[in-house]
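I have placed the structure first, in the form of structure tokens, so that the comments after it can refer back to it.
Excluded from the complex is one protein chain; the other protein chains are retained at their positions.
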Amino acid sequence: MENNVENKTNKYLTHKPLKYGKKFYFGEFVAEKFIKMVALVSIVSILAIFYYVFQEATYAFKKPKIEKVQVESQNSTANDKGDLVQETYGSAPSKTEDTELKQETYGTSSSKNEEPLKQETYGSATVKEEPLKQETYGTASTKESTTEVEKAVSESESENEAVYNSEENDNALNPVNLRKLILANDYVDDKPAYVWQPISEVPKYSFIPLFIGALKVTLIGLLFAAPLAILAAIFTVAFAPKWLKEIIKPAIEVLAGFPSVVIGFFCLMTLASVIQSVFHTTYRLNSFVGGLGMAMAVIPIIYTITEDALSAVPQYMRAASLALGASRWQTAWKVLLPAAAPGVFAALILGFGRAFGETMIALMATGNAALVSGNIFESVRTMAATIGAEMAEVEFRGIHYGVLFLIGAVLFTVTFSLNALAEFYVRKKLMKKFQGQ
Amino acid sequence: MIIQNTKISTQNLDLFYGTKQALNDITLDIPENKVTAFIGPSGCGKSTFLRTLNRMNDLIDGVKITGKVIIDDIDIYDKNIDVVQLRKRIGMVFQKSNPFPKSIYDNVAYGPRVNGINDRSKLDEIVEESLKRAAIWEETKDRLKNSALGLSGGQQQRLCIARCLAVNPDVILMDEPASALDPISTSKIEELIQELKEQYTIVIVTHNMQQAARISDYTAFFYLGELIEYDKTKKIFTNPTNKKTEEYVTGRFG
Partner (left out) sequence: MGYLILILMVIAIVAVYFYKKKISLTKSKKLDERFFVTLTGLSAVFIIIFIAYLVIHIFLLGKTSLSWEFLTTPPKDGLTGGGIFPAIVGTSLLVMIMSIIGVPIGTITAIYLAEYAKENSIFTKSIRFAVNTLAGVPSIVFGLFGLGFFIGVVGKQMDVVETNRRLDKMEVVFNQKSSAFADDGMANGNEISALLAKNDKAYWSTQEEQVKLLSEVYGEGNPIPKTAAIKFFRERLQPRWGQPSLIWAALTMALLTLPVVIVSVEEAIKTIPRDLREASLALGATKFMTILRVVIPGALPGILTGTILTISRGAGEVAPILFTGVAYYLPDLPNTVSSQFMHLGYHIYVLATQSTNVELTKSLQYATTFVLLALTFALNFTAVLIRSKIRSKAGSHS
């Protein structure tokens, strides 16, 4: 039936009689395909993270073959070029020395494990630069320089002999295997020891000091953050008058917006001195300072989630408790908190995950010495900080590179499963509590 | 009852939300250029049924429909039906007035624009004509550029009717269009419906029995997802065949 346009409001629009057959909307089709494609790209790249971090970690376990050594030396040419460039970027020509000096002035002077390690790093870098630079001159084949090259090469070879030897050993035996990563990999004073020395004659990669370091810092952080944040959240929900609520909540959002580098900076410059003067610690930067920094980063997370969980407790529960003559405190402690327990638990889990993977605070405030010790005033090196500090200097797809990715994979797995746990746990428990009755 | 000039006819229509059956074997014919009212207690399926007539239920996950809905000899649930074309023919006015958060003008021009009319003078003409037809021109002609959300509830609902008229539908489905309005606005809408039925087939869902009695030519009574009785409005309200219908129209339940 043709609709009669004359009587209709819109005389410019005629509908053809309704019939079978679909019209093809080209724009619609293209738009939908485009949206799906872009979504696919973003979803794939999200999933690619899962894949790549683990895939690159496999380089830790690859046994370098003979040809591989050559390839590697080429690669390291590229790397050293990179070093050269870096050097030119650095304003002070003796940047590396400065850093070392600097470390000392902060008072991590007697961290025995760290020092040789650092020196090795810089040492080997400078040694490598020399022959390689010379080699490139060598290709130019001017006679004067060849002698120089030979001299330099022989010099550097004698210096590097140990390194080369160890590399030969490595060919037969990769220093990385699962057992060495988590069991004792060295002996100090005839006692088994866990050593992280990625750049030394025989590189030693033990996860234990890094894991303990991360755990120490995280637990100290939670120890401070959790009570403060949870109590503050209880105060906000149960006791605070409205005007005070309107100060507390935005203030905590402000803290949540603090870049972690700023918190790390504050810990390094101010907090570390305060702690040292109060506790008279040997090391200025230690796991305690780092832990306090983590607490600052984690307080907003714990507070926000706890506060959400507490305010989600239905009003009637509180009213019932108050009507029975319970004080406001008793209500908060015996009704609110148990009802919101899953939320509080999730808050703690997420806070733990955040602190465990936090890089900049750890890098700046913990002293970065991979020590295994129960003393909270000793320097530690966390997993994330290790990646942050060492990744820029490693050989692409070498063993050290692989090990750092392996650390990344562990971090990823730990935080991802914590998040997953929090999400599932909370959703299920809270739903049961408030809706499923 | 024999209906001449059938516009819409449904045959053995069943509708399921997941496993729950919401409509059970509905067969009825809706006449052209008349007002047909669906009444019944809430949850009886009358709104759901209305929404099957322009395939609005397609948007809800887990809805399964069996049976036929035939409009102009075409089964609209056929695989080959273009839903977009169909919906241009079957306009809809919703229970809660839902103007877009745009100006009054843009609200009415929305339909023509998505149908490819972008010429300013044509749009002006369509907007004016639609607003006049919906009896809201006088109130809005000086503030076409103002936000539609600034209108009163009744005006918003008439604006929604104007918006619907601007795409030249054959059928207008109204889902309790006056349920949220005051008596004055309601009577304006009712007057409007009476005028519009000259040119449009109107199907209206209402839970206000007086309203159904006042404005409709035919009335269908739904109860628990079933069509209990369908007849001329006069008959339903004065001499219903079914006992349930009688109980409902006399206000004994619902």
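Note that the chains take the letters A and B in the order they are written out, and that residue 1 is the start of every chain.
Here, a residue touches a chain if its C-beta (ideal position, glycine included) is under 8 Å from a C-beta of that chain, and two chains touch if they have at least 3 such contacts.
Remember, predicted model here, so these are calculated numbers, not experimental data.
Engineer: What are the shown chains that the omitted chain is in contact with?
Structural biologist: A, B
Engineer: With the missing chain put back, one of A:L223, A:I248 or A:A312 would touch it. Which one?
Structural biologist: Within the whole complex, the residue contacting the unshown chain is A:I248.
Engineer: Residues on subunit A that touch the omitted chain in the whole complex?
Structural biologist: 25, 27-28, 31-32, 34-36, 38-39, 41-43, 45-49, 52-53, 55-56, 78, 81-82, 86, 89-92, 95, 98-99, 101-102, 105, 136-137, 139-140, 142, 227-229, 231-232, 234-236, 238-240, 244, 247-248, 250-255, 257-262, 264-266, 268-270, 273-274, 277-278, 299, 303, 327-330, 332-333, 350, 353-354, 356-360, 363-364, 384, 387-388, 391-392, 396-397, 404-405, 408, 411-412, 415-416, 418-420, 423
Engineer: Which parts of subunit B face the unshown chain closely enough to count as touching?
Structural biologist: Its contact residues with the unshown chain are 54, 56, 59, 61, 84-85, 87-88, 90-92, 94, 96, 98, 100-101, 110-111, 114-115, 160, 163-164, 166-167.
By our rule, only the chains that are shown with their structure count from here on.
Engineer: Between subunit A and subunit B, what is the separation of their C-alpha centroids in Å?
Structural biologist: Inter-chain centre distance comes to 58 Å.
Engineer: Using the touch definition up top, name the residues of subunit B that touch subunit A in the complex.
Structural biologist: 71-72, 74, 76, 78, 80-82, 84-86, 88-89, 112, 115, 117, 122, 125-126, 129-130, 133, 165-168, 170, 199
Engineer: Of all residues in subunit A, which touch subunit B in the complex?
Structural biologist: 1, 3, 5, 7-15, 17-23, 25
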